[in-house]
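Let me begin by handing over the structure; questions about it come next.
The other protein chains are all here in position, but one chain of the complex has been omitted.
Lettered A and B in written order, each chain numbered from 1.
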Amino acid sequence: MNWSRKHLLDIQSLSAEEIQLVLDTAKAFKAVGERAIKKVPALRGKTVVNLFVEPSTRTRISFELAAHRLTADVVNFSVESSSLKKGETLRDTARNLEALNADMIVIRHSAAGAPHFLSRVVNVSVINAGDGSHEHPTQALLDAFTIREKKGRIEGLNVTILGDILFSRVARSNIWALLKLGARVTLCGPSTLVPRTFEQMGCTVTHNVDRAIEDADIINLLRIQHERQRKTMFPNIGEYTNLYSLNKTRFARIKPDALIMHPGPINRGVEIDSEIADCGRSVILDQVTNGLAVRMAVLFLLNGGKGPGELGV
Amino acid sequence: MNWSRKHLLDIQSLSAEEIQLVLDTAKAFKAVGERAIKKVPALRGKTVVNLFVEPSTRTRISFELAAHRLTADVVNFSVESSSLKKGETLRDTARNLEALNADMIVIRHSAAGAPHFLSRVVNVSVINAGDGSHEHPTQALLDAFTIREKKGRIEGLNVTILGDILFSRVARSNIWALLKLGARVTLCGPSTLVPRTFEQMGCTVTHNVDRAIEDADIINLLRIQHERQRKTMFPNIGEYTNLYSLNKTRFARIKPDALIMHPGPINRGVEIDSEIADCGRSVILDQVTNGLAVRMAVLFLLNGGKGPGELGV
Partner (left out) sequence: MNWSRKHLLDIQSLSAEEIQLVLDTAKAFKAVGERAIKKVPALRGKTVVNLFVEPSTRTRISFELAAHRLTADVVNFSVESSSLKKGETLRDTARNLEALNADMIVIRHSAAGAPHFLSRVVNVSVINAGDGSHEHPTQALLDAFTIREKKGRIEGLNVTILGDILFSRVARSNIWALLKLGARVTLCGPSTLVPRTFEQMGCTVTHNVDRAIEDADIINLLRIQHERQRKTMFPNIGEYTNLYSLNKTRFARIKPDALIMHPGPINRGVEIDSEIADCGRSVILDQVTNGLAVRMAVLFLLNGGKGPGELGV
């Protein structure tokens, strides 16, 4: 199949074949990152705007580097100094970027649906870099890429996602991607943050962490985001750590070939024991490296690339 | 004629021929923005510094993209993290940028005359990107470009500028450009903000909005800048909107081929009705697109380009 979408707004609307196509393209780009000269001219003369209405460094830099390596020009537009603060609507900001001949807008926004909204009001490719608690599609793609790279497959694997599922865009995008690709997904965390309604998506829900991790091939730990946590729904940090952290006792009981994932930035000693984060079965930094390749693939495909065959890198 | 200036400090000191030369050069660059690869190598190896001592996103990004498309390197220098905060004088900051072999400084500053001052203390091309209430020359050039593009001419047109004229650098630069190019300029707004002294420049001054717009070929609405408005001189927003906003009633009475302009960011429902901002006679987004071409032309000419003939794009 060939890629035909103009936007990457979510994982929910992608087919398994489309996801696989992104992963295959990313694999070709990963090789570029290992060469002495890490650039290809695929997006020469194109302009990527990082429209980050919510602060981020990690994702912004990953997209910025991905664009650089495709030889695109990048402009960073952050909320701190922006006209959004002067009362301009998001639609007007985006239409201005379109009028400046931007080719792609990478948007992070605290409101779920903001990227979808943008895609309807501008004639520019829109990439969702995280919208509220809704989706963070490139994170799910890089997670899937990492699982496939390390395990050789995704289908049939047991993947456990641990933490604040309810308010996590990472969890939501991962659930969609993993289920589409044939994994079994178990969600675990405090009952206020992991409601039974997720069973309707096809996941297993449990509040017993030991049960959640015992058969897992992949354990994906979400970041406890103090700054976003709703106080009424979240136990205190110490209690969370006692009940849900991947500590050494729990780590000793998981499958010997289970892999540990985390979208970062990690809170050492909170959701994960510090030594476990650095152990050989942690693929946290592989995720970061793969994120660059996945974002190059996404920028390439949305700009009219058809797939890895056409790439020739 | 050939371009011979080193700086673009204001419109007041330009001749009509010089303005036309910028517009002709911008026309050639506008075609570049419509190609698949939007870059030309005209400024390869040159360094443009955006020295924004007053916050701005729109203008900064427009200059940044213009420089990218000419293959220049761009460095952003904003006041938030700058040595200006450590008590360095503006002259010393600029001379440091000169010592770093910067080729052009694009300066926005709250003090009128700051760009002129810089041009006397450094041997680098200086571009005024807005100085206090004084001038914003590239805005006037892109407005003139847009009028000429849409109407085929500027001479003899009736242009009405509506809003806070007294404190507006956009108004001041527009008045100079339009009068030099042969338009008739009418200024309208609250009497505290549109004093009769502007008649000495050759404008018509009125405080009656209906009279101001009835014969206008162009209606240029200025942004109501809450953050800068002097309270003693400005009615409240509701009162301003009642008296001076371009609402549907007023819009129904303007000439059928009159065009609506606005330097942005727009306050929907304040100085302009939201639907009018988006209607077919609004050229607000054309202004943004043309701003990129005009700024490419300005960077090109100040770097030693002679005019569109030499450009060959």
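Basically, contacts are C-beta pairs under 8 Å (C-beta built on N, C-alpha and C of every residue); 3 or more make two chains touch, one makes a residue touch a chain.
This one's a predicted model, so the numbers in the text were calculated from it and none came from an experiment.
A.B. asks: With the missing chain put back, one of B:88, B:199, B:215 or B:275 would touch it. Which one?
C.D. replies: Looking across B:88, B:199, B:215 or B:275, the contact with the absent chain belongs to B:88.
A.B. asks: For the chain left out of this view, which of A:57, A:123 or A:236 touches it?
C.D. replies: Residue touching the absent chain, from the options given: A:57.
A.B. asks: Using the touch definition up top, pick the residue from B:29, B:63 or B:77 that touches the left-out chain.
C.D. replies: Considering the complete complex, B:77 is the one touching the chain left out.
A.B. asks: Touching the hidden chain in the complete assembly: which of A:13, A:78 or A:247 does that?
C.D. replies: Spelled out, the listed residue whose C-beta touches the missing chain is A:78.
A.B. asks: Touching the absent chain: which residues on subunit B qualify?
C.D. replies: Touching the missing chain: residues 44-47, 49, 73, 75, 77, 80-83, 86-89, 92-93, 95-101.
A.B. asks: Mind pulling the subunit A residues that touch the left-out chain?
C.D. replies: 33, 35-39, 55-58, 61-62, 64-65, 68-69, 78, 80, 225-227, 264-268, 285-286, 288-289, 291-292
The rule is short, and it goes like this: only the chains that are shown with their structure count from here on.
A.B. asks: Once you find the CA centre of subunit A and the CA centre of subunit B, what distance in Å lies between them?
C.D. replies: From the centre of subunit A to the centre of subunit B is 40 Å.
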